[in-house]
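Before I ask anything, here is the structure I am working with.
Only a single protein chain was left out; the remaining protein chains are all shown in position.
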Amino acid sequence: MEKPDMELIKDGKRLDGRRPDELREIKIEVGVLKRATGSAYVEWGKNKVLAAVYGPRELHPKFLRNPTKAVLRCIYNLAPFSVEDRKRPGPDRRSVEISKVSAEALSSVVMLERYPNAGIDVYIEILQADAGTRCVGLTAASVALADAGIPMKDIVAACAAGKISGEIVLDLMKEEDNYGESDLPIAVMSRKKDVVLLQMDGKLTREEFKKAYELAVNGATQVYEIQKAALLKSVNDVKIEG
Amino acid sequence: MEKPDMELIKDGKRLDGRRPDELREIKIEVGVLKRATGSAYVEWGKNKVLAAVYGPRELHPKFLRNPTKAVLRCIYNLAPFSVEDRKRPGPDRRSVEISKVSAEALSSVVMLERYPNAGIDVYIEILQADAGTRCVGLTAASVALADAGIPMKDIVAACAAGKISGEIVLDLMKEEDNYGESDLPIAVMSRKKDVVLLQMDGKLTREEFKKAYELAVNGATQVYEIQKAALLKSVNDVKIEG
Amino acid sequence: MEKPDMELIKDGKRLDGRRPDELREIKIEVGVLKRATGSAYVEWGKNKVLAAVYGPRELHPKFLRNPTKAVLRCIYNLAPFSVEDRKRPGPDRRSVEISKVSAEALSSVVMLERYPNAGIDVYIEILQADAGTRCVGLTAASVALADAGIPMKDIVAACAAGKISGEIVLDLMKEEDNYGESDLPIAVMSRKKDVVLLQMDGKLTREEFKKAYELAVNGATQVYEIQKAALLKSVNDVKIEG
Amino acid sequence: MDIEAYLRRDYVTNLIKEGKRLDNRKFDEYRKLEINKGYVGEKADGSAYVSLGDTKVLVGISMDVGEPYPDAPTSGVMTVNAELRPMASPHFEAGPPGEEATELARVVDRGIRESGAIDTEKLFIEEDKVWVVFVDIHVLDHYGNMIDASGIGAIAALLDAKIPKYEDNKIIRGEHTVKLPVTCTPIPCTTAKIADCVIVDPDMDEEYAMDSRLTVATTDTINAMQKGGQGTLREEEVLDAIDLSFKCAKDIRRLVEGN
Amino acid sequence: MDIEAYLRRDYVTNLIKEGKRLDNRKFDEYRKLEINKGYVGEKADGSAYVSLGDTKVLVGISMDVGEPYPDAPTSGVMTVNAELRPMASPHFEAGPPGEEATELARVVDRGIRESGAIDTEKLFIEEDKVWVVFVDIHVLDHYGNMIDASGIGAIAALLDAKIPKYEDNKIIRGEHTVKLPVTCTPIPCTTAKIADCVIVDPDMDEEYAMDSRLTVATTDTINAMQKGGQGTLREEEVLDAIDLSFKCAKDIRRLVEGN
Partner (left out) sequence: MDIEAYLRRDYVTNLIKEGKRLDNRKFDEYRKLEINKGYVGEKADGSAYVSLGDTKVLVGISMDVGEPYPDAPTSGVMTVNAELRPMASPHFEAGPPGEEATELARVVDRGIRESGAIDTEKLFIEEDKVWVVFVDIHVLDHYGNMIDASGIGAIAALLDAKIPKYEDNKIIRGEHTVKLPVTCTPIPCTTAKIADCVIVDPDMDEEYAMDSRLTVATTDTINAMQKGGQGTLREEEVLDAIDLSFKCAKDIRRLVEGN
């Protein structure tokens, strides 16, 4: 449990050469699956994540239906081979928690009241995991919702900040997550910057929190630009095809 | 499996100083929970038990409904920390069996035919266990049903008798249950003395059984007086409050 | 995993004295259970198998219903004591697969379109297992369906062929299955010889396959005669009783 | 089904009031009992197929080597499991044992365990290794009184059981050494209360009609009891049931110990 | 229920807009908190019964000996489990923990784990053997803010816990050696956002009305945070919630560390 000391920042550079406030490389593809209503694929550092959306559609079982709005459900799943030590198939407690907070985050922006009694299902598959998967998953899911044509008040963009070797940095990768001092994943409505997901663990003073929070919001803003570009490209591609 | 010899009675007194026909100390509180329709808390020796009742209410799933009467369901649960070796959460076979016979015992006295299609749920939580928990649970459940205002033909009171060191005694505690020769938990309708729960294991001749049975009925009668006093007090308290 | 060499055929005879194209002894009884709509018991070598049919009856849960025809479901179950190393109760992956292909095979012959929305349940219990249980189960199930009076286009009869010690033989028993080179269980519509179940594993060339296939069909034809005789006898018995 | 059950219930109750039973049995009369020991003897270490009227139960014994319980390090282990197979009744469903199967298994277990029928001390192999006796009850046709059919099948199968050969830390399947050490023959006997009468061995229709049942498992003493059902019992009725159970158990025991 | 919930939601929201709460508390005021340590002390190795207004939670600690994690071979292990017992609310069902119970357990777990409250190095016994600390949260009456009641109960129960005697590779139940080594007292404090106001310790009715909640578990630093609900939070609201949580935690900590 005790985290060994490890020098994670040297001469202002991190293990992978990034500056403290620098994101890993992010690549987004829209509409990658045939059966789903909408889908997106995100590569973010070594993370590889697929998100798919089905719906709005009939919700089963019936007792889950809400006569005033659609119910958005989310399943976050880690593929057995996505981590170095094989993960047993099926949901564990961590996945259940991430699924819950992700569904809540997306419900903040989707115009659920337009589809009373309906269900909207969001599936997030982590194909390769390297820290920050819940942020990658939400980022992908949000693009998939847009690809599905589901009306949203805003796009959700996510990013983490954290503290490693005493310094607040953006977007932790695996080694930084393992040996760092704290992690603060957030997701925001891209334009208003209101937070829709916020979790944190480790040790942060109030001041460190504020700094990390603002860094993460800034990261999410950069993520949003990449989401927007990918969506724009997909719309244009469709136009060209048409 | 073999029970070691252990002197459980010495000079007519049991390990905790009780006479053979003496109950452990019993304390009953009525209406201890806010959300439940009715509830009761029972301390009986070292046992600490909560019972709560919900209903009559709509019964789900629908195929369980009975158009001629309410269905009374019972869940008996041992908290993980209620026993010295932690019990894994979730029902085991023993709990399933006790839940079944407890539901049957309570169904004997509740006027189920007054609520066709409804469900009445009884929950028994063993917070600390020290032998005889099914009797403590039924005693608590019966008071909780009364607290919920559910009409009953009679109050169920329960008590066990058993054989230890060759002698028939009332209300076994943990060491007596572990090292004794047999155990006979019963529950009766308090006024008519008809038995609504009866289980037994160990070795008893017909004569020993008769003696143990009558001792247990007698114990249950004492338990009933304590139930009555607690219910009376709770009604008076309400009056005073009002 | 590597199968040790073992001389399974000596002087043209197999371990139990059978010729390569010879079936084990088969005994079929019809109508052996009281509650089921139809039932059959089959002893086949050391295999002992019961099959029972319930239905056509109301199908639950509702979403499984098909408005154009009945749904035939099958559960193949190996009793814990049916094999030398006790099998843990409950379905394993092998049982799930056999249940699926057995349901498909029987659906080929039952006139399901006569009973829209209904369910027909086939239960196969392997009481003692000695290789070829899926063929024995299907053979029994088909007789049980006939006993239940459910209209069928044809009777399903099943039999396996395989390759042991380099030779194609009929109806493998346990040692032959364990140490043999391949196994080809099939089930056919008895009159037209069309195959309704076909699985195979091991190593067979196309020519070997053809030989094994034709041998197995031939075996199934013999099985059919025994089925017919048992059904005839049961009908006559009924007449005599009446 | 419900209406049929209701009418039958009524019919059975009225018959009982007249002192009669549907199949003309006397109140203290058991149905025809047949026990076929060694039924699946090619694979199981012990077995018995029981027909109690139209109720059919197969019990198999499987022996394995395992660890003893920490509080009894030199004793073998017995575990009883019951499966109400869906073929046995239109009301049984596939899936893990429900409360009915659980109660059945536990009542059978208690009758055997509390009577000390298995001499578990003789199942010790070496430190941390003892024989584990799996008793698997397979209910195949449920026409009433599963508890007795299962309990009788269990003790018959145990009497049929043999201990496998064990060499070099391995069980040699198909070869056996000695019989499983069984010291006595506990027999469960169930009575039902219908219209204030106590009858023995209720069949399916009588189970629909009964207010409560009482199972008493006996050797020379009572070893286990279990009341079932939402009805009540008076002391005399309980004592009657005990007397009937001791009485019936004698004939059943002879049959179980025979052949 | 649904309509009642809807009306109450409305009523609570309007009250909050006027600066009031249903039970007349101030926005930064906690409900009455009572902690009864050692409540099930005859069997559990540590325990605490918490009443937070009408919310009742019992937490028990069970110590066992087990294997360490491969990546921390000399550290003891803690595991937190939460059961929302069906007696606690008409909306809870029997069965394995759902997403609400899972989140609850994980948030409590993080507050304790990340603060390093348990000195796990002192739970080492010998190679491949360490103490395992089971923290079992039993929610008995749910009248709002289960997370705080559970988190407070967990740390109180840990402070109450003692390590059992361990001799000859066996735990001697009922006898204890020293107290469980606890180094600090992490306290969770939950705020809710209703009608753009941030209030502390929401009760059941306020939970129906809230847009989102934020839990902040603190020692001298923040150790864990969790936002819940489908609403959003602005940066100032988050910072407000943090300040309130630090403030409330002081009083709560005094109570937890007392008696």
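For clarity, chains are labelled A, B, C, D and E in written order, and residue numbers in each chain start from 1.
Keep this in mind: a residue touches a chain if its C-beta (ideal position, glycine included) is under 8 Å from a C-beta of that chain, and two chains touch if they have at least 3 such contacts.
Quantities reported herein were computed from a predicted structural model and do not represent experimental measurements.
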Neighbouring displayed chains - absent chain, whole complex: A, C
Residue among A:N77, A:S142 or A:S182 that touches the chain left out of view: A:N77
Omitted-chain contact residue, chosen from C:L8, C:V122, C:M173 or C:L204: C:L204
Given C:V96, C:M111 or C:L232, the one touching the chain that is not displayed: C:V96
Selected residue (touches chain absent from view) among C:L15, C:V195 or C:V235: C:V195
Residue ranges of subunit A at the interface with the undisplayed chain: 33-36, 39, 46, 48, 50-52, 54, 57, 75, 77, 79-86, 89-91, 121, 123, 125, 127-130
Interface with the undisplayed chain - residues on subunit C: 1-2, 93-94, 96-97, 99-101, 104, 107-108, 182, 184, 189, 192-206, 209-210, 213-214, 217
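Simple rule for what comes next: only the chains that are shown with their structure count from here on.
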Smallest number of contact steps required from subunit D to reach subunit E: 2
Far-end chain from subunit E, centres as C-alpha averages: C
Duplicate of the A-E contact set - from B-D, B-E or C-D, the pair where over half of the pairs recur: B-D
Between subunit B and subunit A, distance of the C-alpha-averaged centres to the nearest whole Å: 51
Approximate Å spacing (C-alpha centroids) for the pair subunit B, subunit D: 27
Contacts with 2+ other chains: residues of subunit D: none
Residue numbers of subunit A (touch at least two other chains): none
Arrangement of touching chains [line / ring / star / complete / other]: line
